[in-house]
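A quick write-up on the structure given underneath.
For this depiction, one protein chain was excluded, whereas all remaining protein chains were kept in their positions.
All chains are identified by letter, namely A, B and C, in their written order; residue positions are counted from 1 within each chain.
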Amino acid sequence: MSTPHLAKHQQLGLTDAQVLSMYTLMLTARKFDERATLIQRSGKTAFHISSIGQETAQVAAAFALEKQHDYFLPYYRDYALVLSVGMTVRELMLATFLKGEDINGGRQMPGHFGYRKHHIVTGSSPVSTQVPHAVGIALAAVMKQEDRVAFVTFGEGSSNQGDVHEGFNFAGIFKLPVIFMCENNQYAISIPAHRQVAGRIVDRAAGYGFPGVRVDGNDALEVYGAVKEARNRALRGAGPTLIEAMMYRIPPHSTADDDMQYRTRDEVEYHKEQDGIESFRRYLFECGVLNEELDRSVNEDVMREVNEAAKYADKAPYPEPESALRHVYAKDGGA
Amino acid sequence: MSTPHLAKHQQLGLTDAQVLSMYTLMLTARKFDERATLIQRSGKTAFHISSIGQETAQVAAAFALEKQHDYFLPYYRDYALVLSVGMTVRELMLATFLKGEDINGGRQMPGHFGYRKHHIVTGSSPVSTQVPHAVGIALAAVMKQEDRVAFVTFGEGSSNQGDVHEGFNFAGIFKLPVIFMCENNQYAISIPAHRQVAGRIVDRAAGYGFPGVRVDGNDALEVYGAVKEARNRALRGAGPTLIEAMMYRIPPHSTADDDMQYRTRDEVEYHKEQDGIESFRRYLFECGVLNEELDRSVNEDVMREVNEAAKYADKAPYPEPESALRHVYAKDGGA
Amino acid sequence: MAILTYLEAIRAGMSEEMQRDEGVFVLGEDVGKGGVLNATKGMRDRFGERRVLDTPLSESAIVGVAIGAAMVGMRPIAEIQFADFIFPATNQIISEAAKIRYRSNNDWFCPIVIRVPYGATGGGGLYHSQCPESVFFGTPGLKIVAPSTAYDAKGLLKASVRDDDPVLYFEHKKCYLYISDDVPDEDYTVPIGKAAVKREGDDITVIAYGMAVHLALKAAEQLEKEGISVHVLDLRTLHPLDQSAIFEATAKTGRILIVHEDNKTGGIGAEIAAIIAEHLLYQLDAPILRFCPPDVPAVGMAPTLEKFFLPNVDTLKEAMRRLAEM
Partner (left out) sequence: MAILTYLEAIRAGMSEEMQRDEGVFVLGEDVGKGGVLNATKGMRDRFGERRVLDTPLSESAIVGVAIGAAMVGMRPIAEIQFADFIFPATNQIISEAAKIRYRSNNDWFCPIVIRVPYGATGGGGLYHSQCPESVFFGTPGLKIVAPSTAYDAKGLLKASVRDDDPVLYFEHKKCYLYISDDVPDEDYTVPIGKAAVKREGDDITVIAYGMAVHLALKAAEQLEKEGISVHVLDLRTLHPLDQSAIFEATAKTGRILIVHEDNKTGGIGAEIAAIIAEHLLYQLDAPILRFCPPDVPAVGMAPTLEKFFLPNVDTLKEAMRRLAEM
């Protein structure tokens, strides 16, 4: 039975405040990302890897999950995801600037998240290693009889690592509460998806006996719905779900990449126009959650936060050199 | 258009002589295997791993391929396969007895095949490593513009290794001439397939954009037809095929295993009755290729060959101790 | 106190830890039926199939899943069926387990135990006999233990489970039934990082671990009759090495022979020789010798090849005599 008086997000169980907050987080991620890119260009930082074009799906997924309760295993482009589950822009900026106060002590490349308090599981560079970890976390949830899911993301290129397949099979056999979300941004560095992925990623789920769903990653509500349903499935013991969220990597792979070597400006421009944040904004206008004035103030707030975070992180000190010796093992005091 | 006057094997393009030869090879593998098991029990050898229940599919597959032309990447149960593509029982017995004259110099466990002359690619124990090798051989065939396929087998348990997935994807992208055949004998040591494999192996092919076919591994002609078709596909540049041949591992995993710890005698007895050699024999009787007398003489020939091979290998000398130092690198003369 | 085999001691260690702590569980291929080498025999009946978990045939997933579970509070013991099959899990071990605490600046940690049955037992051939410990040895963030007695096997197993960092537990397959000794019923641990003097002696020092310790002890006993007095140090832990015990044992005789079943080049013996040559050079009365199999990929299957490859008491005695006379 349809409920014609409710807006689409309300039908999905999202309040107006929630969708506004989603919009704010998408913007925050975007503005953080643009700033981090500029900072890198200015020479203040060595490296940035961008999530522009992927924020919509990340925020939407996060809102379908439970903060500080479910476990999150992001990959390196998931700024919007980690912001949505509890990290602050200041924390992201501290990581960007590699400062001592960064939760990882300035040790990791930017985009390598980890924050126990927020259930953001520590990640590394070798792609896809997090997939079996998510399966293990889901297994632990079942063993402890806790009502939690593990949510893990990875790129479409990374889906070709053996660990993804082994994780899928393991989770499939034990019907574990894990959600696999592939952020298919159509490139793995220079390699387009069709030269990287034989068949379709979404179709791989069937080979492991669980559902695969392909969604438009630029459509926040579609992603939200798919993740919500996957979470419900997981919690009622029906096992994992694979979600393939289709999107497009707007920027080059990283600040070290020149994407004009392997794609055209036209192609990029075309995809810029499909921007999920912009269409979500339009949707919010249409259903009256957002108006020009509110939008302006949201934008101002976001910019202020980004500015303050950048200023703070820029000034913060680097980690102590000797701190390099700490935390190899449990007891402190060096290697 | 059906050709009612032709027997099924003739419709598939197999001559009477060929199917008789197939039957002989199945029997040879079976008798070799039974003898090797006895030899192990007598204490003369340390270990045997058996292929009983899998011979039919192996021989059928081999006949759909081209000896000393296509490449064969068997796994450790493929005695019938390697016999069909050129190895002799004597050679298998030399490997069983670990004698110096063995093609591998007594270095490898029995069942670890390799014979360049016959295009049998050297194998190891860690399961599934041969899958990417087959893909590489298929790639080389394409690069050299040779009309060859690589044929690789693996167990259903082994299908869960990351290498299988990576190999599938690689082959799928470049549409390489490789045939993947899973010998699903329903156990991986003690673990039944349903606790080992989520979903169905045959369904995994779709996720890589190539066809998967499930066949009755006890039906020689069905297997032959599927492999033949896969080879044609491969050679016309249409890419890989996955064949899942359903069968049953009649003996324990190896002579070191007690299968009554995890399955029942009844279950095993039930599957013994489905023996593919027996039904192929009945088929050959029905279509007049075989009769009691011929069958007796085939059996006698096979037994003679096995007896002589066992006697020869038993008497042959072990490898020279110092030969352990040879062939680490290209130039001879030790490590 | 009871006499247990090394294999029983490992099983007792696992079972007692599972009894003590709900978070401890075992996972691996065929562990439910007891494992192909019987280490977990009877444990599924006692603890249920959830806690003695049969996994798919995927070493990378076994270790990766264990890591995930460990990060959220479990204490998994992952079994690799044979050491030779640990390599598919290398990335999870070296890139992940070893670096989780360090990269997260102590925010996350990874208390897993990986049991690795290693070494030749006779008739195992190239891929059921390997000693891959040197592959992981140079990786800070990992701990590596390798007991030689039933007592140490149980005590180190328990210490490994309770350790807050990843431990590779190398159990020598030849010790399983071949070695038995007194094992207390009470709870005890053997500290990670401590070697043990197995025999006092004055002429030469043998440093070893795993099966090689027993070869060394037997050889030492026999050499005593020839008037050669041998000091034997059992490393027990390979990473971190017990430097002070190594230095003491070195100082005792000034003549060092390192013995292991892993091939010589790049083995753990190299590091031991190196730290001695760095710190105790002037206490040496002879070159530092290593007695190990030749640098070939692994042991051949035929009995002649295996015998040629493996150290034995006689060949070891020869090496020890040579050192004593140097």
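Here, contacts are C-beta pairs under 8 Å (C-beta built on N, C-alpha and C of every residue); 3 or more make two chains touch, one makes a residue touch a chain.
From a predicted model like this one, the values you see are computed outputs, not experimental measurements.
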Quiz prompt | Contact with the hidden chain (one of C:L27, C:A69, C:L126 or C:V259) | solution = C:L126
Self-check item: Given B:T37, B:Q108 or B:N185, the one touching the chain that is not displayed
Solution: B:Q108
Self-check item: Interface with the unshown chain - residue positions in subunit B
Solution: 71, 102-105, 107-108, 112, 114-116, 121-122, 124, 126, 129, 131-141, 143-144, 150, 162-163, 166-167, 169-170, 173, 326-330, 335
Quiz item: On subunit C, what residues meet the omitted chain?
Solution: 84, 87-88, 90-91, 94-95, 98-99, 102-103, 126-127, 132, 134-141, 239, 241, 262-263, 265-271, 273-274, 276-279, 281-282, 284, 286-290, 295-298
Quiz item: Of the residues in subunit A, which ones touch the absent chain?
Solution: 46-47, 98-100, 105-109, 112, 124-127, 157-158, 160-163, 188-191, 195-197, 256-257, 261-262, 318-325, 328, 334-335
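Here, only the chains that are shown with their structure count from here on.
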Quiz item: Centre to centre, by mean C-alpha position, how many angstrom separate subunit B and subunit C?
Solution: 37
Quiz item: Measuring from the mean C-alpha position of subunit A to the mean C-alpha position of subunit C, what distance in angstrom results?
Solution: 41
Quiz item: When you check subunit C against every other chain, which residues touch at least two of them?
Solution: 56, 58, 60-61, 88
Quiz item: What are the residues of subunit A that contact at least two other chains?
Solution: 162-163, 166, 169-170, 173
